[in-house]
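Removed from the display is one protein chain of the complex; every other protein chain stays in position.
Which chain is which? They are A and B, in the order written, and residues in each are numbered from 1.
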Amino acid sequence: MTAPAAGPAAPTVPEPSHIGGESRRGDRVFFAMTGASGVLLVLTIIGIGIFLVVQAVPALRADTTNFLTTKEFLPEADKPTFGIAVLAFGTILTSLVAMVLAVPVALGVAIFVTQYAPRRLAGLLGGLVDLLAAVPSVVYGLWGIAFLNTHLQAVNKTLNATLGWFPLFGDTGGRYSRSILLASVVLAIMVLPIIAALTREVLLQVPSALSEAALALGATRWEAIRTAVLPPSRPGIVSAVMLGLGRALGETIAVALVLGTTPAITARILGPGGNTIAANIAAKFSEYAQAGRGALIATGLVLFVITFAVNALARVIVIRSARKRLG
Amino acid sequence: MSTATLSDSSVRPTRSVSTGALSGVGVLAVLVGTAVVQLAGGSNPALMVVVAGLAYLVLAPAVVLAVQGRRAAVDRLFTSLAWGSFLLALVPLVSVVALVVKNGAKRFDLDFLTHSMRGIGPRDAHGGAYHAIIGTLQQVGIASLIAIPIGLLAAVYVVEHGRGPLVSAVQFVTDVMTGVPSIVAGLFVFTFWVLALGQGFSGFAAALALAILMLPTVVRTTEVVLALVPDSLREAALALGVPRWKTVVRVVLPTAASGITTGVVLAIARVTGETAPLLLTALNFDSINTNPFQGQQAGLPSYVFAQAGQPQAAALDRAWAGALTLLLLVLLLNLVARLISRRTRLKG
Partner (left out) sequence: MAKRIVATDVSAYYGSLKAIEGVSLSIEPKSVTALIGPSGCGKSTFLRTLNRMHEVIPGARVEGKVLLDDEDLYGEGVDAVAVRRTIGMVFQRPNPFPTMSIYDNVAAGLRLNGIKGRQRLDEAVERSLRGANLWTEVKDRLGKPGAGLSGGQQQRLCIARAIAVEPQVLLMDEPCSALDPISTLAIEDLMTDLKDRYTIVIVTHNMQQAARVSDSTGFFTIDGPGQPGRLVEIDTTEKIFSNPSEKRTEDYITGRFG
C-alpha cells in the first residue's frame, strides 16, 4: 500500500511534505548535474582557445621575424626565427591532394552501398568500409612507410616521366621516396571511410519514393540517382567533405611517419618536401625546451583555428539547408 | 509517337546486354590488362589488375553503347564506377590487415606481451610491449571513467531538458569538438595540466586528452539514441508519479542502454588508437610504470610510433607486432560494439 491511500482521513495530495519535496530536490540536483556537464563541455572548448593563446603569445613576442611569412623554424636559436609558412602550405597541400583522391571514391562507395548493393548486404558492406576508419593512424603510418612507400616510388617515377609537364608532377631531383603524394594517399585512405559513412547517412535520408518516381518515369538507375537522390543530398555531402577535410588537416602521426620533410615550400608532390603543422609538433615536441614548445603551441593554435573554421562551416551548411527545407 | 521525343535510341528492352555478355567483356578486360603490362615489359600483378579494371570501365559502356544506346551506356559506366569505388576502398583495408598480421606474427608471442623495453636498444632482438599495454589500458580506462559520465549527463541535458541557450551551445560545442585534431587536444592538456597547473607528464594527463577526444562521440551518440526513446515511455513513468530524474535514470536510460553502449565502445576504440596526444602528455617510456598519476608512461600507439621511427629491422619487427596488438584490441572493441548494437530495442 502506498502512503497516500493509507486511510480515509489521510490527506489526498501530500502536502509539500518530504515526499514531494524530495522529488523536486532530486530533479534539481540531477538536472544541475547534467547542466554542469554541459557547461564543462563548453568551458573545455573555450579553455583550449585560451590556454593555447596564453602560451603562444610569449613565443610569438620572442619571434624576431614575421610568423606568417617566415619559412625557417628555429625557435630555439639565440634569436628565435620561426614562421608557419612552410607548415601551413604543407598542411593544406597534403590535405587538398588527399581530398582529390578520396572524395570521388568515397562518394562512389556511399552510392554503391545505398543504391547498388543488394539490400541484405548493404549493412555488412557499409560496416566493412567503417572498419577502414577503425584502423589506428599509427598503423596506417607504419604501413605507409614500410610497404606503400616502396610501391609508390615506381608510380611517382612513372608519373614524372610521362606527365612531368604538369606542375604538381614536376622534377624532384630524382627523389621519390617518402613523397608528399605518399602522405596524401595515406591521408586519403584515412578520410575516405569518414566521408563515405557521413555521405551514406545523407543518402539514406532521401525517401526511396523519390528515386522510385524517377524510375517509374523511365529513368535509368543512374539517371534516378543523379536527378532524384543527389540534388537533395548536396548540402549534406558538402558538409561530409568538409568534415573529412578537417580530419585530414589535423592528422598527425601517419604524416609524421611517412613524409620526408624539408624546410621549403614545394608543390612538387612526387618527392619529399615541406611539412605539416601537426606532424611538426609531434616530431619536435620531445626534443624542444620551453621556447621551442611555445612556438609549437603557436602553430597548434593556427591549426585549431583552421580546423574550427572548416568544421563550423560544415555545420553552417547543414543548418542553412535544413532551414531552407523547412521553408 | 510521343515516346520518340523522350528517347530515340535509348533503352530498348528487347535488346539488352546480358550478364553473360558483360562477363565476356570482363574476361576481355583481363586479357587486355595482362597483355598491356607484359608488352610494356612489366609483370606486376597489381598493375595488371589496375589496367584490366580501367579497360573494363571503357569496354563495358562501349559494348552497351553499341547495343542499347547512350543512356544505357552512361548507366553502365556509373554502375561500374560505383562497384569499382567500393572494391578500391577495400584494397587498403585488406592490404593493411594482411601485412600487419604477416609482419606482426614474427614477434607476436608471450615474450613480446610480457616484457618491456627496459635496457633494450633499437638493434636488440628482444623487448616487448608489456609496459605499453599496461599504459594504454590505464590511460583508456581513466579516459572512459571521465568522459562517459560527463558525456551521458550532457546528452541527457540536451535531450531531456527542452530548449534553451545552453542546449544549443552544448550541441554546437559537441560538433566543434568532434573536429578538434587530436594533437590540439594533446597541446591543450600540456598547456593546462602540465604548464599551468604544474602537474608533470603522466598517464593521467594522457587520459585527460583522450577524454576530450571521446566526449563529443559519447554525447552525440547518446543524444541520438535518447531521442529515439518514445515519449510515451516518459509519460507512462511520469503519470505513475515518478519524478523526472528517476524517469530518466530508471526508464529512459535503460531503454537506450544498448545503443548508448555501442556508441561508447566505438568511442573507446577510437581513442585506443590515438597516438598524437600521448606524445605531448605521457611522452614515451621504456620501462613499466604502473602508476598513471606519476611519471612518464608508454602507450601502445606511442610505442608503435617510436619503434616505427627506427631504421633497424629489429625495431621495425617490434613496431609490426605492436601494431598487431593494437589492431586486435581495436577490432575486438569494434566487434563488441557490433554485437551489442544487434540487441538494440530501438530502431532509428
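Keep in mind that, in the parts below, a contact is a pair of C-beta atoms (placed from the backbone, for glycine too) under 8 Å apart; a residue touches a chain by one contact, two chains touch by 3 or more.
Fair warning: this is a prediction, and the values are worked out from it, not measured in the lab.
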Of B:A60, B:I133 or B:A237, the residue that touches the missing chain is B:A237
List every residue of chain B that touches the chain not included in the displayed model.
162-163, 230, 232-243, 246-247, 250-251, 254-255, 257, 345
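Assume only the chains that are shown with their structure count from here on.
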So what's the Cα centroid distance for chain A and chain B, whole Å?
12
Which of the residues in chain A end up touching chain B in this complex?
22-24, 26-27, 29-31, 33-42, 44-45, 47-48, 51-52, 54-55, 104-109, 111-113, 115-117, 125, 127-129, 131-132, 134-143, 145-147, 151, 189, 192-193, 196, 218, 220-223, 225, 243, 246-247, 249-253, 256-257, 278, 281-282, 285-286, 293, 296-297, 300, 303-304, 307-308, 310-312, 314-315
Help me check something: in the complex, which residues belonging to chain B touch chain A?
6-7, 11, 46, 71-72, 74-75, 77-79, 81-86, 88-90, 92-93, 95-97, 99-100, 103, 149-151, 153-154, 156-158, 160-161, 166-167, 169-170, 172-185, 187-188, 190-192, 195-196, 212, 215, 219, 243-246, 248-249, 269-270, 272-276, 279-280, 283-284, 301, 304-305, 308-309, 316, 319-320, 323, 326-327, 330-331, 334, 338
